[in-house]
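A single protein chain has been omitted from the complex, and every remaining protein chain is retained in its original position.
Coming up: chain A.
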């Protein structure tokens, strides 16, 4: 295997879709540079009424949630040693790593004093939830880069490979603690907005909802990713493996649904969900398409097919995206009084970041052992 890797050249196929993605990335980079030089007012539709918009909502909150697949998989494969799921471990972690790098990029773009980004490392606002998010996300991204070191050193810097391999278990465990903390604290950011965020979303346990959804969206993302990668690289993960994962997800979603209903009932706002308002409708869409239908898919025969798994993956991922956008935008409209539509450039930058992620994924998959690594020691 080693000699094979040595003989292999760096490769990057160019296809029409990739050209498109490259173009999109290039335009986005242009917009990013323009924004960094001229400020937020010129490029975004953010305002005093809407200090947070698409970049925080999509690039950061959704990005972190969707990249959550990495820690869930690490937990299942490397801590519980369910070797059965080994074939998906590396690609799930790669998606997660890229996701976090994009989140960091998104955050960096969104802060007004970007040259000051390091401040919270020295000026500790330790009572702030954002402080916890900031530290955990920074540390976790570092840990993930190191975890990737184990894969990278199979090909470059081989002399360090054994060090990385030894460090891996520690990295894995640290790499599960951090996400557990910051996935929940991203939700906890909104604890302060008790009088601003619509009660269907605000909750004293909103952090638990964020944590749970980041966990069950993991397998969903894996379904989407393996389907796309399967098509592109003709590398198919056996259905039973995915189905088992989807079931784990399904159980978590049932629990989520129950807790949600109990929480809404306790606060006496369950009725709001059926009040026919703008918020209520979005809430129902989120719950029905993002939670209830996927649960049905997970526990019926439909999840025994590729298309079933793919549908499950799409619905759950979109459901979680919708949930985060509802928290950042839909749920805040009423208390803000004015509405917010992101500017074209906000969309372009968000899309461009995703495009860069996809390109990086393709490049890494084609040059490192991500999809096939059967000889990877099962003892790890």
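The rule is short, and it goes like this: a residue touches a chain if its C-beta (ideal position, glycine included) is under 8 Å from a C-beta of that chain, and two chains touch if they have at least 3 such contacts; residues count from 1.
Here is the rule we use: contacts and distances are computed from a predicted model.
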Key: Per UniProt, the name of the complex member that is left out, chosen from "Formate dehydrogenase iron-sulfur subunit", "Phenylacetate-coenzyme A ligase", "Amino acid ABC transporter permease" or "Cytochrome c oxidase subunit 1"   = "Formate dehydrogenase iron-sulfur subunit"
Ask   = Who touches the missing chain here, A:20, A:33 or A:111?
value = A:111
Ask   = Taking the entire complex into account, which one of A:51, A:157, A:240 or A:276 touches the absent chain?
value = A:51
Query = Among A:97, A:152 or A:181, which residue is in contact with the omitted chain in the full complex?
reply = A:181
Inquiry  = If the hidden chain were put back, which residues of chain A would touch it?
reply    = 37-41, 46-49, 51-52, 75, 78-81, 83, 110-117, 119-120, 123-134, 169, 172-174, 176-177, 180-181, 185, 188-189, 191-196, 204, 207, 378-379
